[in-house]
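Heads up, one of the protein chains got dropped from this complex, but the rest are sitting where they should.
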Amino acid sequence: MTAQDIGMLLVAVVGTASALLVVASRNVVHSALYLVIALLSVAATFLLLGAEFLAWAQVLVYVGAVVVLILFGLMLTRAPIGPTAQGNELGRALPMGVSIALFGFLATVIFLAYPTTDIALAPTTTAALGSVLYVHWAFPFMVLGFFLTVSLIGAIILARKEEGEGPDPYADAVTEVPVPAESDTTGDPTPVGR
Amino acid sequence: MSEFAWLIPAVMALSALTILLFGKRMPRHGAEVGILALGVAFVLSVLVAVEVFSANVAAVAEVEEAHSVQSVWEVGGREVTLVVDAAEGGEAAEIPAGVHEFRLEQSTELSPIGGGFSIEAGTRIDGLTAMMFLLVSFVSLMVHVYSTGYMHGDPRYTWYFTLLSVFTFSMLLLVIANNLLMVVMGWELVGVCSFLLIGFWWEEKANSDAAIKALLTTKLGDVGLMVGVVGLWSEFGTFNITRIYEGVAAGDFDQGLLTFSLLALFIGAVGKSAQFPLHTWLPDAMAGPTPVSALIHAATMVTAGVFLIARLYPVYQASPTTLTVIAIIGVITLFAMGLLALVQDDVKRVLAYSTISQLGYMVAALAFSYTAGIFHLFAHGFFKALLFLGAGSLIHAVHSNNMSDMGGLRKPMPVTFATFVIGSAALAAIPPLAGFWSKDEVLAGAFGAGGYSGTLVTVLGGLGGMITAFYMARVLWLVFAGEFRGNGHPHESPAAMKWPLVVLAVPAALIGFVNLPFDFAHPRGFAAWTMFDLAYFEGHPVEFNLLLALGTTLLALLGIAAATAIYRRRAAVANDPMLRLGLFTQVLQNKYYLDQLYMGVIVRPLRDRVAPAAYWFNDHVLDRIVNLAGAGAVGLGRVTYRTVDQRGIDGVVNGIGSTANYTGNLLKFAQSGNVQLYAGALFVGVFVLGVLFAVA
Partner (left out) sequence: MQAVYPLVFSAALFCVGVYGVLSRRNAVLVLMSVELMLASVTINLVAFGAILGAGADPLLTGQVFALFVMAVAAAEVGVGLAIVLLLYRNRASVNIDDADLMKY
C-alpha cells in the first residue's frame, strides 16, 4: 500500500461522502457548498494521477466558475433559505434502485477488468500537455473556443428579459427605500411615492 | 349450258326482290318483271332440258351399241334390262366404261370460321331436275299470265306477284338441290309461300284459318322430313345426295335405321303431297286465289313429296318395307279421296280432291316404277293446272265457286268449255290424251309387279279411274249443260286468262306421246330423258298390257256414261242425286269425319287443356322458382350485410381502432411530463444495455 494508495482512498472517501451530502442535503445552499468539496476532491484525484494542469483547471473552472454560477442561479431563482423537503414525485425507490444497480454493475465490471493493474506515478508536465494540445489537438481546441463563445451568446439570448413576457416573478420586489409612514408633516411639498 | 342452270332459280329470286322493292312504281305493278323473269327461266329450262335429254339419250344409245342390241331389252330373244329395280325382272346389262347419264354437280362448301361442321350449297342437274324445271317454269309462266287477268284490280297485286316469284324460286331451289339440307330449305320455303298465298285474302277469317291449317298439317309432316334427313345423315355421314346413293350401293348400312329414316321422309311427303291421313289441308286451301291453287296445289308444291321420293329412288329401293307402306298409303289416298269428289258442290273442291287422288296414284306408282310415277307427275301437272285455271275462269265469270250457281256455260264461254273438256278427258284417262298414257303406265307397273300391293293398286286404281271419270263428267254436265242457274250474265274471260288455257291444253292433250309404252319409242324417250342413274334406267317398258288398258278405258267410259245418264235430266241437276244417298252422302260430305277427329283428338285437347296447363305451370311453378331464387338472393344479401359486414367486418375494423385506443390509453401514462421519470427510464435502459454488452 503505497502513499498514493492511501491518499487515493482518502480522497475517494471524502469525495463520495461529500457527493452523497450534495444529493441528500435539505438545504440547497449546503448542497452547493458540499459540491465544492466534491469537486475539490476530484481535483485531488487528478493530482494523484499526475495531471497537474487538469487539477488546476478543475479548481479554476469548476469550483471557481461553475459553483459560483450555480450559486447565482440559486439566488436568482429564490432558492429557499433553510432546510426544505427535497423529495420529488418519483419517491426514492426508483433513483435508489437505479443508482445502486448501476454502481454494482460498474464496480463488477471494473474489478473484473482491472484487478491487478497498476498506475505508475508519472506526472504529466504542463509543458508536455501544452505542446500536445497546441500541436496535435489544435483544431478541436479552436472548435472548443468557438463552441464556448456560441454557448455564451446562447445563454445570454435565452436569459434576457423580453417585453411582455410572462408574470414577473419580481413583481412584488421592493425597489425603493421604505419611508416611515408618519402623519403629514407640513412643509414637505414632495409627495412620497410608494 | 347446264353450268348456268343455277341461273334459273337465281333469276326468279332476283325478280322477287325487284318486284318487292320496285313493283309498286312500275307501269304494270310488277307483273311484267315476273313474267319476263319467268320467260327467261323457261327458255333456260328448255335449253338445259335439251342438253340433258340428248346426253342421256346418247348414253343409252351407246349402251345399246355396246351390247349390239337394237333395243335394250332384247338380246337373242331374252329380255335384258339395266334396271336393278326388284319390281322388274331380267338380268342387268353391263354398262360400258365411260358411259354415264348426264349429271352435273356444282357446289361450294360453306364452313364456319374456325372449323367445325360444314354444309354445302350446290346444284345437281340431271334428267329428273331438267324435267321438273320444264314443268315448274312452264306452269308458273301460264299462271303468271293468267293472274294478270284474274287478280286485276286487287289492292295487293304487287305483293301477289312477289309471292309468286318467291314461290317459283323456292320450288326451283328444291328441285336443283344436291344435298338434303337445301331440299329442306326449299321445302320449308314453299310451305311458307303456300301459307302466305292461301291466306292472301286474310280479311276473311276462313281464309287465314285455312292457311294456318295448311301450315300446321304440313309442318307435322316436316317433322318426319327432318327426322328422316338426320337419320340418313347419321347413317351415311353426309347430306349430299350422290354420296348417299354411293353409300346405299356400297351396301354397308344398317337396314333398320335406313327403313326408319325412309319412313320418316315419307311422312314428310305425306304431309306435303296431301296423302291420307295428312290430306285435310288441301281442300281448305282452295280458299286462296285460283291461280295459286293451279300453281301450288296442283302442279308444283304438292308434287314436292313425290319428287323427294323420286330423287331418293335408289335409297328407297333398298327398303322393300317402305315401298309397301308407300303403295298402301297411295292406294288408300287415291280411292278414298276420289269418292269424296263425288259429293262436292264447289268446283274447286272437286278438283282439289281429284288432285289428292292423283297424287295417290303417283305415290303408289313410285312403289313399283320410277318412270311411271314421274311421268304421271309430269302429265298431271299440265292438265290439272289447265283444269284449275279453267275453274278460275268459271268463277271469275259467275262470281261464285259453287256449281249450283253455274250451268249452261257452254255457249257464253266456248274457249273455257273446250279446254275444260280436254282437261277433264285427260284426267279421266281417255285415250289418246295424256292422262291415259300416264295412268295406264301406273296401273301396268303395279300389275306387272304383282304381289298383294301390286294387285291392290291395280284393282283400286282401275276403280278409281271409273270414279274419276264419273265426277269429272258430273262437273261438265253441271257446269256447261242445262240452264244458267246463277245471277248476272256470264261471259268469256279476258285474253290474259284465255290464252294460258289454250296453251296449256296442248301439252294436256299431247304430252303422253313422249312416253308411249311401245318398243319403238320407249328407250329413247321419256324414260331415258329423266333417268338420273344409268343403273336404274328402266329400259324395259312397263309392259303394255292391252287387256288392262282396254279394261280401264272401259271403266272410264262406264263412269262417263253413268254420269251422263244421271245428269242429263234437268231434274237431276236441280236435285243432285249424289247428295241424297243417305249415309253414303253424309259420310262423304263430312270427309270421313277426319276433320272432326283431328279437331277433337288433337287440336282441342292441345289448345284447351295442354296449352293452359303449360301456361299455369310456367306461371306458378317456373316463375315461382325464379322468384324464389330472387328472394333467396335478397335474403342472402341481407344476412351478408347484417352478419358478415356489419358485425364481422366492421367489428374487426372497429375492433382494431378500439384496441389501438385501449392500448394508447394504457401507454399514455408513460408521458407523465416528469423529466426525471424520463431520465430514470433512460438510465435503466443504459444499465440493461450495459449488462447485455458485458455478458454477450
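Letters A and B mark the chains as written, and numbering starts fresh at 1 in each.
Methods note: contacts are C-beta pairs under 8 Å (C-beta built on N, C-alpha and C of every residue); 3 or more make two chains touch, one makes a residue touch a chain.
As the structure is a prediction and not an experimental result, all values here were calculated from the model.
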Handout entry: Residue ranges of subunit A at the interface with the undisplayed chain
Key = 2, 4-5, 8-9, 11-12, 15-16, 19-20, 22-23, 28, 31-32, 35, 38-39, 42, 45-46, 48-51, 53-54, 57-58, 61-62, 65-66, 69-70, 72-74, 76-79, 85-92, 94-96, 98-100, 102-103, 106-107, 110-111, 114-122, 124, 128-129, 132-133, 136-137, 140, 144, 147-148, 151-152, 154-156, 158-159, 161, 165-169
Practice task
Determine and list the subunit B residues touching the chain excluded from the picture.
Solution key: 668-669, 671-676, 679-680, 683
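As a convention for this text, only the chains that are shown with their structure count from here on.
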Exercise for the section: Mind checking the centre-to-centre distance between subunit A and subunit B? Centres are C-alpha means, answer in whole Å. Expected result: 127
Practice task
Note which residues of subunit B are touching subunit A in the complex, please.
Solution key: 674, 676-677, 680, 683-684, 686-687, 690-691, 694
Handout entry: subunit B contact footprint on subunit A (complex, rising order)
Key = 88-90, 94-95, 98-99, 101-102, 105-106, 109
